[in-house]
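Please find one structure pasted underneath; my questions will follow.
All protein chains but one are shown in place.
Going in written order, the chains are labelled A, B and C, and every chain counts its residues from 1.
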Amino acid sequence: MSFWRDPINFIIEWAKGLLASIGWGPGWATTVGFVIGAFVLAAGAMFFVVFLIWYERKLIGRLQDRFGPNRLGPWGLFQPLADMLKIFTKELITPNGVDWVAYNLAPILSVAAVLMMWAVTPFSKTFFGVNISVGILFLIAVGGLGEVGIILAGWGSNNKYALVGALRAVAQLISYEVPFVISALVPVMLTGSMSLVDIVEAQTPWYIVVAPAAALIFFIASVAETGRAPFDLAEAESEIVAGYNVEYSGLKFGMFFVGEFLHAFTASFIFVTVFLGGWRGPGADQIPVLGLVYFFIKTFIVYFALILFRGTNPRFRIDQMMELNWKVLTPLSLVVIMVIALVDRLFVGAADWQRTIILLVANLVILVVAERLIRRGVKTTRPEVGSRERPIASPDNLFIQPGSGAKG
Amino acid sequence: MSGLQVVFLIVAVVTLFSGVMVVASRKMMHSALWLIMTLLGVAILFATLQAGFFAIVQVLVYIGAISILIIFTLMLTRRVMDEETTQVIKGWWLPALMAVILFGLLAGLLATWEDFQGMLNELPADVENLAAFGTALVNPAGYVIPFEVASILLLAALVGAIYIAMERKEKAE
Amino acid sequence: MIPLSWYLIAAAALFCIGLFGVLSRKNAVSILMSVELMLNAVNINLVAFWHYHTQLQGTSQIAPQVFVAMVFIVAAAEVAVGLALIISAYRRRETPVVDEMTLLKG
Partner (left out) sequence: MLNDWLYVGIFALVSMFLPAAAISIAALLSPRKPNSVKNATYECGMETVGPAWVQMKVQYYVFALVFLVFDVEAVLLFPWAVAYKQLPLYAVVEAILFILILLGGLLYAWRKGALEWR
């Protein structure tokens, strides 16, 4: 194994040899290796956030016809560092009556839940934290720990707005977990394994080609799972004070944001791993480091799409969001599972490319039919514009009298 | 004592302690949070038994769904939140005595079993054969009846719970 | 490696803790939580026996796995309906405390 083909694994093997040569037993050497590996990966992820924040602010700035950060360093590249210094030295206010353990555990848990997703993702053919046989289920389960973190934040900070925000956020997250889990069944079915390494290796045509409907549902649901625009109504900064994190300050508040930015990036590389072929690309099998490059290029393309999604869509209303989930995505994902299972089984004798085309056509038919049905449903249920009394900021109702009918 | 045994002891102690706190906490919310801790400990115990699938399912179903459902219910039922007084019945020592006696009986009974001291060795890596499990679930010679009955049970739970929980709303309309 | 007995004792202890909770707590929600503890104790036993018998037979044993999965499903159904009943009873009686949910007493 040469250094240039696979530098990361080369260093790992070298370090293992070093530990063995100073007389450590294999058990301890593995454990120490694990600790160092986990530290490097997790710390790398956390420092990566600094870059992500710059990237996103710059891009969002461009989308909104602004410059974004552009004073500190080349293209404003050092701006997040300055922000980090500032947030590190801000006072950490602990309000009265908080539940100390819950209050302090919540920001830690919300970052840890995202970081743990890095443990099972294959970044290249030879570079991954660990290959557990239930990888894709692990990703979903760890996301559930983030919800516990949100509940801890909302309840622990002894504030009714925080509590309401937390419950709303959790209701949103668990709702969108349903289509997320069900559409994750499709790659498992096509691969015959839950291990993410196997799922990447099995994608001879990428699964987005085989099952675009499942990929679309998975993408929308994972954007909603990150809890950012247009699904960010639990913490809509421009409309309400904040959500579950209203009582937090300084770095504890910052940790929620670190978790959010990291989750957006993590969601995009999970999408890449599951549906866009992960590290696969020309030559990546022979030269693993090339796979790493492909992986990050694909991830940044999806991340770019995610930021575009954020920057160009207006925020959902909560009833619209719940309707989108329960009345569109969930039934659709169940139908997709059934159709793919049936079609793939009926054409079991066909060649691979024929099955790919058949599945693709089946998926597209589902999407078209669903689109028609949704259009019909929306037409019949949309209320007439102007049928209700609407709150307009006119001089008459600037001072709202009780019972005047001008309420939102 | 091997490393795995140390891990087991720590996890078991933490799990049992949180279990005690579930039944001993005064605030209902603390009780629910300790329950999450217990469930996590049980998940780690599953992982030490190399049942990776069930460890993850434990986190997914119990922590991700059931405990959140319990917490939502706590938010819906008001008096539990401000009730700071005792949460146990007056003659609580009787159940305590019963529990201790039952534990003694169970431990004594188990100790007479010949395989009680059997060692659990590390299994080969691919032994948790999920494909075989999945095949058995839909195999008519295997467990297809429990599989379909499970879906009917879930359907019944869904319909029943929605009917019960939303009943008053319907009367009001 | 860990003896089977450790798991069985831990599960028995967890079961007894749950039993104590069921018998002694006033609040219906915490009775349900104690039932969860007992179900978890059962699952620990099942998974431990799965491991033990898989080790003895050399192949993965299906029956314990199916049983564990069924326990998960039953637990989910039980929690769903139980909590719905508690919510419904709370609406009528304004209390989640079991002793006060008496329809027949004066």
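The definition used in the following text is that contacts are C-beta pairs under 8 Å (C-beta built on N, C-alpha and C of every residue); 3 or more make two chains touch, one makes a residue touch a chain.
A quick note: this is a predicted structure, and the numbers were derived from the prediction, not measured.
Asker: Touch partners of the unshown chain, restricted to the chains that are shown, please.
Answerer: Result: the unshown chain touches A, B, C.
Asker: With the full complex in mind, choose from A:Ile182, A:Ala213, A:Ala267 or A:Leu359 the residue touching the hidden chain.
Answerer: Here the residue in touch with the unshown chain is A:Ile182.
Asker: State which residues belonging to subunit A touch the missing partner chain.
Answerer: 30-31, 34-35, 37-39, 41-43, 46, 87-97, 104, 107-109, 111-112, 115-116, 118-120, 129-132, 137-138, 158-164, 167, 171, 174-175, 177-178, 181-182, 185, 188-189, 192-194, 241, 246-247, 250-252, 255, 258, 318-319, 322-323, 326-327, 330-331, 334, 337-338, 341-342, 345-346
Asker: For subunit C, which positions touch the chain that isn't shown here?
Answerer: 69, 72-73, 76, 79-80, 83-84, 87
Asker: Contact with the hidden chain only, please: which subunit B residues?
Answerer: 4, 7, 44, 47-48, 50, 52-53, 55, 57, 60-61, 64-66, 68-69, 72-73, 75-76, 78, 81-82, 122-125, 127, 130-135, 137-140, 144, 147-148, 150-152, 154-155, 157-159, 161-163, 165-166, 169
Operating definition for what follows: only the chains that are shown with their structure count from here on.
Asker: With chain centres defined as C-alpha means, what is the inter-centre distance between subunit A and subunit B in Å?
Answerer: 28
Asker: So what's the Cα centroid distance for subunit B and subunit C, whole Å?
Answerer: The answer is 5 Å.
Asker: Centroid from C-alpha atoms only, then distance subunit A to subunit C, rounded to Å. What do you get?
Answerer: 33
Asker: Listing for subunit A: what residues touch at least two other chains?
Answerer: Not one residue of subunit A touches more than one other chain, so the list is empty.
Asker: Touching two or more other chains, which residues of subunit C qualify?
Answerer: Residue numbers touching two or more other chains: none in subunit C.
Asker: Would you pull the subunit A residues touching subunit B in the complex into a rising list?
Answerer: 27, 31, 102, 132-134, 137-138, 140-145, 147-148, 151-152, 155, 163, 167, 170, 174, 177, 192, 194
Asker: Across the complex, what residues on subunit C touch subunit B?
Answerer: Residues of subunit C touching subunit B: 1-10, 12-21, 23-27, 29-30, 32-34, 36-37, 40, 43-44, 47-48, 50-52, 54-55, 59-60, 62, 65-66, 68-70, 72-77, 79-81, 83-88, 90-91, 94-97, 99.
Asker: Considering only the defined contacts, which subunit B positions touch subunit C in the complex?
Answerer: Going through subunit B, the ones touching subunit C are 2, 4-5, 8, 12, 15-16, 19-20, 22-23, 28, 31-32, 35, 38-39, 42, 45-46, 48-51, 54, 57-58, 61-62, 65-66, 69-70, 73-74, 76-80, 83, 87-89, 92, 94-96, 98-100, 102-103, 106-107, 110-111, 115-123, 127-129, 132-133, 136-137, 142-143, 146, 150, 153-154, 156-158, 160-162, 164-165, 167-168.
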